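Before anything else, here's the structure in question.
For this view, one protein chain was removed and the others were kept in their places.
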Amino acid sequence: MNGWILAATVALGAGVGTALWGVATGPLRRRVVAQNMSTALVCPALLLLSQGYTRPSYVDLALVLALLGPVGTLVFARLLADELADDPPRAWGVTWAVAGFGAVVVGVVSAATGPSRAMVKLLVIGALLIGGNVVASRALSGGFRGVGRG
Amino acid sequence: MSRRVRLWLVAVGGGALAALLVAACLDLPAFGGARHPYGDRAVREALARHTANTVASVNFDQRAFDTLGEMTILFAAVLGCVVLLRQTRDEHRARPEPEPVALPVRRYALVVLPVALLTGLYVVAHGQLSPGGGFQGGVVAATSLHLLYLGADYRALERIRPVGLYEVGDALAVSAYLVTGIAGLIGGSAFLANTLLPYGTFNTLSSGGTVPLLNAAIGMEVACAVVVLLARFLDQAVEIEEEGK
Amino acid sequence: MNRRTTLLIAAEALAWWCALAALWLVLISTVDTLELVVGASAAGVAALAATAARRVVSAR
């Protein structure tokens, strides 16, 4: 067990544990935000695990999650728009905090990788993850008006 | 059957299943041990055929026939969905109304669509080298197209997604897998045997003999199947309405 | 569709192709000729999809 895996364990245990509590209880607006946060926490954890196991190919999992995680949140934002329009989530504090965590993890892992194409790949994953989660958060708080049924 | 008897039946059945599972669990090899008789042999065979990802070698070389079965299951499942979710005589199609979408969300969808599609193709193409393969990449590529539904509306998606073409592509990909198998048979060995092509240089795109070809066939099959499946679900959820409404 | 719009669409697709081909180079680990050929075709497919998607969305 090295520092990378320890950091991933803490992020998973504390972060995803909290996200699970959020997704299981409370009003819908809290649940969708918690679902978005779970993606934003697990993707950096996967990067840390890939670094901890020294398996660069595991980075592909983080890449796929950074692409499809926000898409999953967009699905909820789109198809639950009616319910969310009555009671839109306002969770910019959490969103930016988790985005900051992702940025820190991507920065540290990139620094450990050193300047190479692999580092650019990590930075691309970070940009996709943070951009995706911020846009998904935006979509949840009124990105779809919820009046149409298209 | 009364409620009491039913509960007893469930309790007895569940208890017996739990006992069997525990008994089986106690007989398993210890967790995280050093002895892996199957793994050692699979890795040896994979390295002999220059396939860097042993899982791809197991799926598309050592047990390619099992994968044919899995592919057939998916094909049959999608076929069943297409038949079940078709438009019946007492239903009609309503034009979906455009949905007002916030501009950042729309821009995000338009940028991520090609990136996700490229990532899906990357995962398919590198199935024999890194984690992933036809199934995973195919699902990612198919999901990427539906960003157009999420970022715009269903009509926009329908205009770049002719379902008929994807149905043909699905069938073609299944036949491509079978043809590769039969080519092995004609080439002098067995059905789906990986003896036809040179094994190439280890850890490059052309390594692994027929593994990349079968991977590509599965990738196309899964991508087309998921697109057709989602098309039926979207048709039902967005367009098709019952008469008399 | 006149010549000007055709030219614009071609330029847009080309720009997408360049960006996506660069992304492919970032994703892969070892670079060889076959890798470049496959990457160029994959980037072509994705660039076509990107152009078509943008046109469909802005045409409404």
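For reference, chains read A, B and C in written order, and residue numbers begin at 1 within each chain.
Keep in mind that, in the parts below, a contact is a pair of C-beta atoms (placed from the backbone, for glycine too) under 8 Å apart; a residue touches a chain by one contact, two chains touch by 3 or more.
We adopt the following convention: contacts and distances are computed from a predicted model.
Considering only "Formate dehydrogenase iron-sulfur subunit", "Urea ABC transporter permease subunit UrtB", "Hydrogenase subunit MbhD domain-containing protein" or "4Fe-4S ferredoxin-type domain-containing protein", the record for the omitted chain gives "Hydrogenase subunit MbhD domain-containing protein", by its UniProt protein name. Within the entire complex, contacts from the absent chain reach the displayed chains A, B.
Considering the whole complex, the residue from B:Leu7, B:Leu21, B:Ile182 or B:Ala237 that touches the absent chain is B:Ala237.
Touch with the chain that is not drawn comes from one residue among B:Met71, B:Val140 or B:Ala173, which is B:Val140. Only one of the listed residues, B:Pro114, B:Pro131, B:Gly184 or B:Gly208, touches the absent chain: B:Pro131. Residue-level contact of subunit B with the missing chain is found at 32, 53, 55-56, 123, 131-133, 135-136, 139-140, 142-143, 146, 226, 229-230, 233-234, 236-237, 241-242, 244-245.
Annotation for subunit A: contacts to the undisplayed chain at residues 1, 5, 8-9, 12-13, 16-17, 19-20, 23-24, 28, 31-32, 34-35, 38-39, 42, 45-46, 49, 53, 55, 57-58, 60-61, 64-65, 68-69, 71-72, 75-76, 79-80, 83, 149.
One rule holds for everything that comes next: only the chains that are shown with their structure count from here on.
Averaging C-alpha coordinates per chain places the centre of subunit A 27 Å away from that of subunit C. Residues of subunit B found to touch two or more other chains are 98, 115, 119, 129-130, 151, 155.
Counting partners per residue, subunit C has 23, 27, 29 as the residues that reach two or more other chains. On the side of subunit B, the complex with subunit A involves touching residues 96-102, 104-105, 108-109, 112, 115-116, 119, 123, 129-132, 136, 140, 143-144, 147, 149-151, 153-155, 238. If you check the complex, the residues on subunit A that touch subunit B are 57-58, 60-61, 63-64, 67-68, 70-71, 74-75, 77-78, 128, 131-132, 135, 138-139, 142-145, 147-150. Touching subunit A in their complex are the following residues of subunit C: 23, 25-27, 29.
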